[in-house]
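I'd like to ask you about the structure that follows.
With one protein chain withheld, the remaining protein chains of the complex are depicted in position.
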Amino acid sequence: MKPRKVPTPGWNFEYLMWLFTRISGAAMLLLALIGFVGALIMGARYHMDLGTLMRWTFFPNPNHVLNSDIPDIAPWANAYWQIMQLLLVFFGATHGFNGLRLVLEEYIHSWGWQLALRLVLMILWLITLGAGFFLVLTS
Amino acid sequence: MQVTLKIFRYNPETDKKPHYETYKVEAEPTDRVLDLLEKVKGEQDGTLTFRRSCAHGVCGSDAMRINGMNRLACKVLVKDLGTDHITIEPLLGLPTVKDLVVDMEPFFEHYRSVKPFFINNDPPPQKERLQSPEERARFDDTTKCILCAACTTSCPSFWLDGQYVGPAAIVNAHRFIFDSRDQGAEERLKILADQFGVFRCHTIFNCTLACPREIQITKAIGEVRKAIATGRLD
Amino acid sequence: MTLPRRVPLGAALRYRGGGPMWAWILHRISGLGMILFIAGHVLAGFGIQQLGGDWAIWYNTIYESLYFQLFIYFCVIFHAVNGARIIILDTWPALIKFQREFIWLEWAIVLPVYALTAWIMIQRSLGG
Partner (left out) sequence: MKTHQYDVVVVGAGGAGLMAALYASRRARTAVISKLYPTRSHTGAAQGGIGAALGNMEEDHPEWHTYDTVKGSDYLGDQDAIEFMCYQAPEIVYELEHMGLPFSRTPEGLIAQRPFGGHTNNVTGKPVRRACYAADRTGHMILQTLYQQGIKHGLTFFDEFQMLDLIMVNGRAAGVVALEIATGEIHIFHAKAVILATGGWGRVWEITSNAFTLSGDGAAIVLRKGLPLQDMEFYQFHPTGIYKLGILITEGVRGEGGVLINDKGERFMDRYAPTVKDLASRDVVSRAIYIEIREGRGINGQRYVYLDVRPETVNKYAALDGRTRPDGSPYVVTAEELLAKLPDIIDFCRTYLGIDPVTEPIPVQPTAHYAMGGIPTNIKAEVLADEKGTVVPGLYAAGETACVSVHGANRLGTNSLLDIVVFGKQAGIHAAEYAQGADFEPLPADAADFARSQLEAIRNSKGNERIADIAAEMKRVMMDHVGVFRTEEGMQQALEKIRELKARFKHLHIDDRGKIFNTELLTAWELSNLLDLAEVTTVSALARKESRGAHSREDYPKRDDQNWLKHTLAWMRENGQIELRYKPVVITKYQPKERVY
């Protein structure tokens, strides 16, 4: 008997976005965990309130935790945390906008509108990414 | 005991809008809900319209919403519901034709779209194609489907967008994709990887809870998705 | 002549699905909540920093309010835990036979964590 054929995982948009959603979800969990632990190690328990802790967890940027009473935040602004932030921004924005697309497409059934929607979301996504990256890199 | 039935009614020839009607019937705790419907139709109101055939859960005619959940009327006993107030409504997400009867065409269209038939273009042997009991067991669960539509019409994803092929179609594709004798897995997986295929499933489980054949539908969908993602059947 | 197939929201919500159906609804709400919050937040941050727009400050005051914060924390915690559940089930379909247990486990994680968070937040906000 011939071996049964299965398509090799292809460049199918729906499949890739589905996969990306899972991977980015898992990645964000991991990044958040690292950020959270990182913040604690750095003394967040004594110097930050919960909101600030969370801000650090999800966006480990010294500017972002300005209103904490950490004495000296300058050393935190290193490349390591910047990469963490970039990844988080990228995953979060992409995962989120794709999620938004999925949700809206379930309500919009005409092709034309779906296309328009994708364009609008794409633009918003790029702007958000741009703004996010800008914030990370300039602070 | 006396049971109160609240039934969704809609007659396209006379009604602009659907309404509910209430009937009281005498029932045994072991009566099927289908028996009560027959009783109402036979004794009180001959216009009440619903589908039924086998009366024991093997033909898939009488899927409907019973107390808010998709069930086969012939497979729910009064005592299983734990109340003497029973609300009966048609399936969601398919057009209602009359009372509890819905138009099944969109459902079967999706079913047909996944090539739900055996594909093997090799010349068959003299006798049977061999298959081990383990290979046979691999897809046993999904061979049980009776196309009652309880699953697809319980799926919020399908409610939102009727273009989603729905769990029943995926179940029937699964039945062949995992059959060791079949060679059509590639075609089917391509169809199911499409925008309205398996990735529309959000693991909501309503389908699995509704299936009167107790098919592990969400699991089957997961296995199909995994086959698409990994390019392997195991 | 037939009734349309569209499912009204009321009917959809009255459907007696199981725990996973509610989890999905919350997942959707929380996902949307977060993306709107974060996109807004990033844009507002950018706005304050670069443009100094009033709208950005106005937006900031809304989401810094306690109620909004409480909502967003719920979104984050629930979405993360539920997302993890979905990823696990999608990766290992064989585990689906424990789906009920997964739902229990999920709430067993979400509720205490959220309760603690909310408690701390309310304490802090009362304390000033």
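Note that the chains are named A, B and C in the order they appear, and that numbering of residues resets to 1 at the start of each chain.
The rule is simple: a residue touches a chain if its C-beta (ideal position, glycine included) is under 8 Å from a C-beta of that chain, and two chains touch if they have at least 3 such contacts.
These numbers were taken from a predicted model, which means no experiment stands behind them.
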Next item on the list: Taking the whole complex into account, name the chains on display that the unshown chain touches.
Entry: B
Note to self: Using the document's definition of touch, tell me which of B:Arg9, B:Lys75, B:His110 or B:Lys226 contacts the absent chain.
What the structure shows: B:Lys75
Checklist line | Touching residue (missing chain; options B:Ile7, B:Val97, B:Ile170 or B:Ile204) | finding: B:Val97
Margin query: I'm checking contacts with the chain that's been left out. Which of B:Tyr23, B:Phe158, B:Phe176 or B:Phe199 qualifies?
Written below: B:Phe176
Checklist line | Interface with the undisplayed chain - residues on subunit B | finding: 11-14, 30, 32, 38, 41-43, 45-47, 49-61, 75, 77, 97-99, 101, 103-104, 108, 112, 115-118, 120, 124, 126-133, 135-136, 139-140, 143-147, 175-176, 179, 181-182, 214
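As a convention for this text, only the chains that are shown with their structure count from here on.
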Notebook entry, point to check: Which chain pair is joined by more contacting C-beta pairs, B-C or A-C?
Noted result: B-C
Margin query: Taking the mean of the C-alpha atoms as each chain's centre, how many Å separate subunit A from subunit B?
Written below: 39
Notebook entry, point to check: CA centre of subunit A versus CA centre of subunit C: separation in Å?
Noted result: 15
Notebook entry, point to check: Do you know which subunit A residues sit against two or more other chains?
Noted result: none
Check: Counting only residues that touch at least 2 other chains, which ones in subunit B make the list?
Finding: 160, 225
Margin query: Help me check something: in the complex, which residues belonging to subunit A touch subunit C?
Written below: 22, 25-26, 28-29, 32, 49-51, 54, 58, 89, 92-93, 96-97, 99-100, 103, 124, 127-128, 131-132, 134-135, 138
Note to self: Please output the residues of subunit C touching subunit B within their complex, sorted ascending.
What the structure shows: 1-5, 7, 11-12, 14-18, 20-21, 24-25, 27, 86, 89-91, 93-94, 96-97, 99
Margin query: Residue numbers of subunit B touching subunit C in their complex, please.
Written below: 10, 12, 18, 65, 67-69, 92-97, 103, 106, 154, 156, 159-160, 162, 202-206, 208-209, 216, 218-219, 222-223, 225-226
